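One chain of protein is taken out of this complex; the other chains stay put.
Entry: chain A
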Amino acid sequence: MSELNKMGLAEARDALRAGETSSVELTDACLTAINSAGALNAFVHHTGDLAMQQAGAADERIKAGDAPAMCGLPIGIKDLFCTKGVPSQAGSRILEGFLPEYESTVSQKLFDSGAVMLGKLNMDEFAMGSSNETSIYGSAVNPWRRTGDDTKLTPGGSSGGSAAAVAADLCLAATGTDTGGSIRQPAAFTGTVGIKPTYGRCSRWGIVAFASSLDQAGPMTKSVRDAAIMLGAMAGFDSKDSTSVDLAVPDFEATLTGDIRGKKIGIPREYRMDGMSDEIEKLWADGIAMLRDAGAEIVDISLPHTKYALPAYYVIAPAEASSNLARYDGVRYGHRAKMDHGDGITEMYEKTRAEGFGHEVQRRVMVGTYVLSAGFYDAYYNRARKVRSLIKKDFEDAFASGVDTILTPATPSAAFGLNEMAETDPVAMYLNDVFTVTVNLAGLPGIALPTGTNAQGLPLGLQLIGRPWEEAELLSTAYALERSAGFMAKAEKWW
């Protein structure tokens, strides 16, 4: 069995249980792959020693017949998750040197389930970005390149390092987080699978907060089956997160039948944007045909407030961010600016935050401060929250009319070049999330999976949106689409 790192979770798990390989061998293969993949800048903190320790312990567990779902499987963890004693910087200078004294609930659950942590993964600073370019570590690089062209492309963001690492087989799977599309957009850009579960399915405790009413953790994997396995290990009630929901976590893999006969798939007409490219239009039409052929009933639906989702998001997310990021004050953790003679505490705050936060984070914190400030709260923040209610109701109406799942494109384009968007205004970058952000506002589960390539050989993804708490059905529908699409392409190794 050569190139063990190329396996997915399900395959590796079965091989481990059958005694065909060991977690130590598997982990070693991943660490070797990581060492030769510096050009991708995906792993930003390496925990090889810890990984080998965990792998050894996992092998013991497997031998003893105690092999939970993720036992011995080497994964990467997004830098947004606090991991005990391991740098957790959220891609920001302001958390330089921060070593958490605690473990996030999701990473703890993964460890309890036997997972092996290879290291921490690159991301946009505080998860604010769609290209991984706002990271203090520099951008992660997409393993995919356009045919006959060596332009470096973005792996998407904010979970860009996670997406690049999974696509390049540096790990079997990775954690991501998604506030407006940060799991699904990078998954679509790298030909991988990413699911954002229902808000409240995974605990947010110990994950550096960006916009608390929108943030959710989820797995980024090589297949829908792997997503089902890993989501099961990440999800579940946690008394430390008051928005975590006390619901049993189903066995997502067991219900992965791909039988969608008689299911109603909604196609929202408002997602057919002006100027949508032919390749995305075709991808979507192909996906519709695949689901119809698999026995689903296709129905046109309307989500009338779609157009207002991004503007509402760019009020609500910065507002919550400005509040959440107030904690970075140079007092309790992370970076503190050097002070000049006579500086008081206000100067200390202002200099620390100017040095510690990058440009995009500063901009969003200030926009959030503005929309929450006296005199503007009603005009911006409250209005956005009302529009959010309407967006949620759009989905509720669609589901009430009998629709089981909604099919949309995941992104408006394939991966773009690094620095390509540097000269455009911030709003142009925000448009990357046009198809994904509605799902966060409504708190729904959404999954992106690769179903085709464009003319330049880059992967393209579709998104399926499910009813709240029905990730099992969502995954099963995605499994049907995955089987029909038969997307097998991999990035050709150049790094």
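Everything below uses one rule, namely that a residue touches a chain if its C-beta (ideal position, glycine included) is under 8 Å from a C-beta of that chain, and two chains touch if they have at least 3 such contacts; residues count from 1.
In this text, contacts and distances are computed from a predicted model.
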Its UniProt record identifies the chain omitted here, from "Unannotated protein", "ABC transporter substrate-binding protein", "Aspartyl/glutamyl-tRNA(Asn/Gln) amidotransferase subunit C" or "aspartate carbamoyltransferase", as "Aspartyl/glutamyl-tRNA(Asn/Gln) amidotransferase subunit C"
Of A:373, A:401 or A:419, the residue touching the omitted chain is A:373
Among A:312, A:434 or A:491, contact with the omitted chain is made only by A:312
Given A:36, A:53, A:147 or A:389, the correct residue touching the omitted chain is A:389
Missing-chain contact, candidates A:287, A:334 or A:409, resolves to A:334
The missing chain sits against chain A at residues 97-101, 198-200, 213, 239, 242-243, 245-246, 305, 307-308, 310-312, 314-315, 322, 326, 329-336, 339, 343-351, 353-354, 357, 362-363, 365-367, 369-371, 373, 380, 382-390, 392, 425-427, 430, 443, 468
